[in-house]
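This structure is in structure tokens; I'll ask about it shortly.
Note that one protein chain of the assembly has been removed; the remaining protein chains are unaltered in position.
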Amino acid sequence: QDDPVRIALVVKSLGNGFFEAANRGAEEAAAELGNVEIIYTGPTSTTAEGQIEVINSLIAQGVDAIAISANDPDAVVPALQKAMQRGITVISWDSGVAPEGRQMHLSPSSNELIGQTIIKLAADQLPEGGQVAVLSATSTSTNQNIWIEEMNKVMGDYPNIEVVATVYGDDLADKSYRETQGLIQTYPDLDAIIAPTSVGIVAAAQAVADAGKIGQINVTGLGLPSEMAGAVESGASKSFAIWNPVDLGYATTMIAYHLAQGDATAEPGAAIPMGRIGTATLDDNNEAAMAVPFTYDASNIEEFKSVF
Amino acid sequence: MNDQSLARAAVLRPPAAGPNPVLRLSGIGKSFPGVRALQDVELALYPGQVTALIGENGAGKSTLVKILTGIYQPDAGRIELDGAPVRFPTALSATQAGVTAIHQETVLFDDLTVVENIFLGHQPRNRFGLLDWGRMTREAKAILDRIGARIDPHVTLRELGIASKHLVAIARALSVEARVVVMDEPTAALSQTEIEELYELVDRLKADGKAILFISHKFDEIFRIADRYTVFRDGQMVEAGLIADVTEDHLVERMVGRSVDTIFPKRHAAIGPEVLAVEGYSHPTEFEDISFTLRRGEILGFYGLVGAGRSEFMQALFGVTKPSRGTVRIGRQAVAIRSPAEAIGHGIVYVPEDRGKQGAIRPLPIVQNVTLPSLGRTSRKGFLRMAEEFALARRYTERLDLRASALDQPVGNLSGGNQQKVVIAKWLATQPRVIILDEPTKGIDVGSKAAVHEFMSELAAEGLSVIMVSSEIPEILGMSDRVIVMREGRLAAEFPREGLTPEMLVRAAAGYGRAA
Amino acid sequence: MSLAEGTRPRHIPDRLSGRMGHALRSWELLLLLVGVAIFVANSLLSPYFLSPWNLSDATFNFTEKAMIAFAVAMLIIAGEIDLSVAAIIALASTLMGLALQHGAGTPVLVGVGLLTGLLCGLVNGTLVTRLGLPSIVATIGTMSLYRGISYIVLGDEAFNGYPASFALFGQGYAWWVISWELVIFAVLAVAFGVLLHRTNFGRQVYVIGNNDTAAAFSGVRVQRVKMILFLLTGLMSGVAAVCLTSRLGSTRPSIAQGWELEIVTMVVLGGVSILGGSGSILGVVLAALVMGMVTFGLGLLNVPGIVMSVFIGALLIGVIAIPRLIRLARTGRAA
């Protein structure tokens, strides 16, 4: 029996439902591939230093591949470069790493699509136009910033919609809650809150419900069906979107496996198989997008809330 | 031996036609690391009588008080209350049994009010089990009135002077329904009128049938209020009996164990030129307008009641606190002393009164304590040289006849007197010009005391100038070439050695006679 | 009595017991044993542990924290504490980033980092020694303040693009597997060991921690010594900021978040009394190694970081509590 191919799934922090779901996908892929061992790991809090310690111990164990969702795109680069020097396949997924620190990056979806989706989710409920505010995660998380940027690029398509503020909940439930209260206070005419973060959107929905603003303020953005089921039911959130994290973990594992086995190479234009999801095609930056975000609302939430 | 059994018989024999003792201690022993504070002690207290407990510093009187009030547990012996054996595992249990005390050190809470200080630990409660502040305030006022203390019960203790604090401690002791009242040097900090009021109070307590244990170094008051006496020497009871049967001389003899004159061997030394002159030293709250001079080879005594501000003034002179006004000259040169380091630089050193807090660094070895202010001399370019340190420490500790098992022993393990020797050695090692000794023999045993005194004269003979702050009249009279008396932060009098009597000192300190 | 005997001084020996006896009962020995046990356990549990490169990588887990821990140990021995050290790293790193944007080269960057550390130490020292604030609350305050300034400067941005020569401090190797950071750590360990245990200054630190009133009465310039210690702690935070920034190659305001408690843990585990007055640099070095090995060993077993911290928390309480529990059981009463 050969030694198993060991693939480390390094997440931003342990104890986050999104990543737990991704891990399930990774295990699914491992089972499908056979002889693959998944090491699901990450720091306890979302810090780059913590991830570096984790990476160092993975290098020490001589894993075959590291697939990381980075807390800081730059800080982990030296450690990942060291990993690559020691012959370890390194890819990033979800939250990316600077190109010199990885062989390729798998986005859950393309940033443009996400940026367009989150504003569309809000706008669809506001045919007359109105005020929206953004509740983001930590100020330092890469993807939220990119998505908001992408969103701003297409704001021209929604002339009646005004983005009045962007605040940061730091991916902490209480801070997000308080920031939402602040928004409600400051903008009495607010119509929607876009929270492109799974922690923020839940807290925002809770704050809106507690303020008795259901029906006046629609909370939308990116969230997990299991966490948002209550908010959809209460009406605090009409709809929200997310890519499927199970699929993301699955696809990441597949790619890491093929790269580590030498079945595929990460270079611009390469097409790397992702099992049941299809094929990832790398762009000039060695980046690929998995799929379009999927929208959840009252019609389908029941079905998904127990999945992830 | 014989003394012991005689004394025991005296304790156990009931007074002529008197009642049985309320409280009786037998075979009490207590040791601290390195010190045997009490050994096989007997004591009996009778209702309606005042028993005086006398003995030199460190004889073990306060230790006995602490055993009686549940703060220390005796190593041996038994306590009987009305003939039944009792134990006092905590201070509260002693209070509840009706034993209450005014302790020697005021152990109170500076940030709490007078009312609270009086009742803390045994506050009256209302029917819901909550504190009854109304009753507390009323009772506090009543007790304060009873002892003639004019103190607002609502002020915090921090705002009171030492005498008022002492009155609060007395009020606290009276706030419980006590059968036995212990007073450990209650008059030490009081002025004459307050002392008179205290005597009246003691008389009233006697009339109420309370048993009183009264600890004092002042023989006049012992003969004024006590019915019985017990003498301690070095942790042992040496004699007990009726005051009416004895004279003062006899008590002193029993207390010290030898004739008194030998204690203070002040030798005559040639007194040289002026080395220190202080002019108009003042502080906003502590002292005012202190001026004096000190000459080479002179021992200058500073006498005063406790709290007269001598320590505070000395600390200002040593640079610990800042004076608001005044000048110092050393030799001919005017100097400004802004920190102890500067004072040491000018050759002025201070052996503090509070040995535990300000003098010794208890967990550190003897050698490190001794060399601390002299590190500049024992080190090279800031790097320690252990050999030099040991040499310096040995030179001075051996000269002071320190009793220690090794120089790397922590100072905290030594007996009080030996700790004091370490502190003195520390300062002598700096080779000062002026040494200020603040209560140099406070709390140290007879032998060490004599050694310290002998050493002081030796130093003076060698040309060192000594300022000695002391509250002990015999020490002042025995050692000083000249005596300055302070009262309430001011100079009250200055006396030459010749013709000085205890009378004159007390009058000046208390503010009756106006001398000089 | 002594009067009679006083004429013939008796000899007092320098030392009572040999140093061996003392060393055998010491905290350092206990730590060393714990360390060896962990080392052995790690080698048995993970086949990857005993590799020079892996051990070398593992040193990065503690070197930067330990540099600060040396200075904090001295501060704690003197009876003070500094909880703002991690925030100083953040601020120093941020200002280095600003300098970088203005075109500073490596020497200037290092200078900026160290100076910022010193300046922060000066502020802490001033609050404590001049204004008389309790250091624990004063530095809780400056902790928020320093990191807060980093957030104000950086917001959601990051500084990166540090020059290649700057990478030396956190990523360079002096020889084979010996990183420059490890060299800096070792040099500082020796320097602090000498400073604390072999100089007048170190002696004064102990004296102050045992009894600062008596120290002042003995002519020790207590406030000045404390100020120097705060400056030193700031400076070491600056050094750690240089190393960490170099290692990460980027600066974000959340850098070194939560390190202050890890550093205090390291110091206390090293046998330094949190009440001041005792402790040694050797103890801190050993504690750093123990903590580094625990985290690395558990990391190799892919144990989550939070479970490691449980282990360290238990170690912290355990090593102090167990001897006391034994004594309690033996004598039947509290110490």
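In this document, chain identifiers A, B and C correspond to the written order of the chains, with residue numbering beginning at 1 in each.
We take it that contacts are C-beta pairs under 8 Å (C-beta built on N, C-alpha and C of every residue); 3 or more make two chains touch, one makes a residue touch a chain.
What we mean here is this: contacts and distances are computed from a predicted model.
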item	value
Omitted chain, identified by the protein name its UniProt record gives, among "Dihydroxyacetone kinase subunit DhaK", "ABC transporter permease", "NADH:ubiquinone oxidoreductase 30kDa subunit domain-containing protein" or "Dihydroorotate dehydrogenase B (NAD(+)), electron transfer subunit"	"ABC transporter permease"
Left-out chain, listing which of the shown chains it touches	A, B, C
Touching the absent chain when the full complex is considered, from A:Gly182, A:Gly235 or A:Pro273	A:Gly182
Full-complex contact with the absent chain, from C:Thr106, C:Thr129 or C:Ser309	C:Ser309
Residue of B:Glu312, B:Glu353 or B:Glu454 touching the missing chain in the full complex	B:Glu312
Residues of chain C (touch criterion as defined above) contacting the omitted chain	127, 131-134, 136-138, 140-149, 151-152, 154-155, 253, 258, 261, 264-265, 268, 273-275, 304, 306-307, 309-310, 312-314, 316-317, 320-321, 324-325, 328, 334-335
Interface with the undisplayed chain - residues on chain A	13-17, 20, 44-45, 139, 165, 167-168, 172-174, 177-179, 181-183, 185-186, 202-203, 206, 210, 226-227, 229-231, 233, 305
Absent-chain interface as seen on chain B, which is shown	69-71, 90-95, 103, 107-113, 116, 120-123, 125, 129-131, 133, 154-156, 158-159, 161-162, 283-288, 307-309, 312, 321, 488-490
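We take it that only the chains that are shown with their structure count from here on.
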item	value
Centrality ranking, top chain (CA atoms only)	C
Chain centre separation in whole Å, for chain C relative to chain B (CA means)	44
Geometric centre distance via CA averages, chain B-chain A, whole Å	74
Contacts with 2+ other chains: residues of chain C	none
Of all residues in chain B, the ones touching two or more other chains	none
Residues of chain C that touch chain B when the two form their complex	1-3, 5-6, 9-16, 198-204, 206-207, 210-211, 213-221, 277-278
Touch list for chain C against partner chain A, complex	46, 48-49, 51, 53-54, 57-58, 60-61, 151, 155-156, 158, 160, 167, 170-171, 244, 247-250, 252-258, 295-296, 299-300, 302, 304-306, 309
In the complex with chain C, residue positions of chain B that touch it	318, 320, 339-341, 343-344, 350, 352, 357-364, 367-368, 372-373, 375-376, 379, 382-384, 390, 394, 397-399, 401-402, 404-409, 426, 446-448, 450-451, 454
